[in-house]
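Below is one structure, written out as structure tokens; comments come after it.
All protein chains of the complex are present and in place, except for one that has been dropped.
Now for subunit A:
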Amino acid sequence: MASNSELEEPMNPHTERAPDAGSRPRYYEVFARKDSTDALTHIGSVEAPNDDLAEIRAWYVYDQHRWREMCVVPTEAIVTVRPRPGDVIRIKAV
């Protein structure tokens, strides 16, 4: 254990930072609704190394309301139905 003389010294933010969690960053879309009559609405996105941290980061970053429900979805799990404007539609010739 550290001695009492070290008690007033918090971790040095320049040398004792969180490990680099972004070796394989994942992106998550955040959805929420204020009450049960609202539709679940896209409110933003977060980057996180795993589902647990995505959940927590979304909860604390998007805390502008007392949400009744919030969920995160890995961006890579979203299946695009209609392409965004500018995306090239590739139709396989038959």
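Just so it is clear, a contact is a pair of C-beta atoms (placed from the backbone, for glycine too) under 8 Å apart; a residue touches a chain by one contact, two chains touch by 3 or more; residues count from 1.
Simple rule for what comes next: contacts and distances are computed from a predicted model.
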Checklist outcome for this item: Of "BolA family transcriptional regulator", "Phenylacetate-CoA oxygenase subunit PaaI", "Glutaredoxin" or "Heme exporter protein A", the UniProt protein name belonging to the chain not shown is "Phenylacetate-CoA oxygenase subunit PaaI"
Next on the checklist: I need the residue numbers on subunit A that touch the omitted chain, in ascending order.
Outcome noted: 1-2, 4, 6-11, 13, 16-21, 23, 46-53, 55-57, 59-61, 63
